[in-house]
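Only one protein chain is missing; all other protein chains are in place.
A and B label the chains in the order they appear, each numbered from 1.
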Amino acid sequence: MLASAGFGAVMLVAAVLVIVDAVRLPETAEAVGPAAVPLPVGVLLGVVGAALLVQARTQFATAGASEAQPRAGLRVLGMVVALVAFALLLPLLGYVVTSAALFAASATLLGAPSLLRSVAYGWALAAIVFLVFDRLIGLSLPSGPWGF
Amino acid sequence: MEHARRRARQWLPAAVAVLATVAIVVTAPDESHAGSTARDVLDDQQLRIMAPASPGGGWDQTSREMQAGLRELIGRTEVYNVSGAGGTIGLSQFVRFDGDPTQLMATGLIMVGAVVANNAEHSLNDTTPLARLTTDYQVIVVPADSELTDMAGLSEAMRTDLPAVSIAGGSAGGAEHILAGLMAKAVGADPARVSYVAHSGGGEMLSTLLSGRSTIAISGLSEILPQIEAGSVRALAVSSPDRLDALPDVPTLRETGMDVELQNWRGVVAPAGISDEQERVLEELILDMTETESWRNALEARGWGDATLAGEEFEDFVRSEQDRVAQVLAEIGLG
């Protein structure tokens, strides 16, 4: 229920952003301007978001708190950090190294027993992908100082 | 036995990883084809060409035909796509290659327009223009059963009630939109009131035109020529200074009394901050490329006009286009 309420809250924030953004759009010569669709969409976002919050509240009151999983949040956070690191390091270290690292990190977070084997699998997968797409088909993937 | 198999399974991924890595190293592209001066400038690195649009579009085609022509001169080059927003997304990435002579980017009128329309942070002033390569003129067409038969009728219609003349064309702020604005201005109407229906590609534009819902359409010559030849649309005028070989019976806009001329040119730029020597060598390389058989065949096959122009003259041309486009787009209400 908490997630549903959270989604409702996200929609309320989105509603404000959409409406503020639409209002700032200039008038144009077209019969129907660029703000004509975003405005009703923004209003609907607000209404449905609020409804989700209300619904979650009433169900929350009857159902009580759901079981908490403290480690789960940490694991998700770890994955987000791994993905962001991947995005930032990809242009510097090249495709094979960063993808192998991403594979190993995510497999370990998901509960893979052996880190070393994850690295081996990840490197094999990334190297094959690089071979097929960069070398064979010609889709240029980012490469590090060592050429892959 | 079971033990041996398990051990084999344990080592398999590592073995595959090593094998694949060796294969990558062995297949690393060979750079020894480059001609001597070009090789000095490129420092034995591969030339990379950015097509600032998605595969299949005009800049993508230009880049890939360049790649084919350059193959005869310096061997393997690489083309990659960074699509979006009239090329301004590609431009914003390209300016980061400051001083790197191994990077090129396709560009053209549409990027000049998009920079203005999107209020982009960077413009072609942040690059080193090398050469103009091709041009595609615009054709004003009507459906085969349209009541409009000539430009005189169209000019009259635009003068009396501009919003009633709906004009189908490519993206907002693109070459067709600019021409529509210039035409409105030429008949003495307010370009901001042009009833322009934007489309994301030639195909979508054609479908709006053929469905008979728009009054006229503006299109690049190479896209619309087959339809004109098949008789499904009629050409009223072309935007070139002289009549085109492909459409000898269709008058230019100037001939019909509209003082307008527009070419959808495409060219190539290098990053800012390269040395004069590097600029000279790259320009020569591009000019040599335009002489290759593969490039000549491409011009023929794709119906592009040869518009080779390099050096100082091209830079002057870019500046005058920037001024003209900025003015028209401001009048249309974009920018």
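Following the convention adopted for this analysis, a residue touches a chain if its C-beta (ideal position, glycine included) is under 8 Å from a C-beta of that chain, and two chains touch if they have at least 3 such contacts.
The rule is short, and it goes like this: contacts and distances are computed from a predicted model.
Per its UniProt entry, the chain excluded from the display bears the name "Tripartite tricarboxylate transporter permease", taken from "Response regulator transcription factor", "ATP synthase subunit c", "Tripartite tricarboxylate transporter permease" or "Hydrogenase HoxU". The chain not shown here is touched by just one of B:60, B:136 or B:283, and that residue is B:60. Within the set B:98, B:156, B:229 or B:255, the residue that contacts the chain not displayed is B:229. Residue-level contact of chain B with the missing chain is found at 54-57, 60-61, 64, 67-68, 71, 79-85, 88-89, 92-93, 117-118, 120-121, 163-164, 166, 171-173, 195-204, 206-208, 210-214, 225-227, 229-230, 232, 294, 298, 300-302, 334. On the side of chain A, touch with the chain left out of the figure occurs at residues 1-8, 10-11, 14, 17-18, 21-22, 25-26, 28, 30-34, 36-38, 41, 44-45, 48-49, 51-52, 55-56, 69, 71-72, 75-76, 79-80, 83-84, 86-88, 90-91, 95, 99, 102-104, 106-112, 118, 121-122, 125-126, 129, 132-133, 137-139, 141-142.
Simple rule for what comes next: only the chains that are shown with their structure count from here on.
Considering their complex, residues 10, 13-14, 16-17, 20-21, 23-25, 27-28, 48, 78, 80, 163, 192-195, 333 of chain B touch chain A.
On the chain A side of its complex with chain B, the touching residues are 28-29, 96, 117, 120-121, 123-124, 127-128, 130-131, 135, 138, 140, 147-148.
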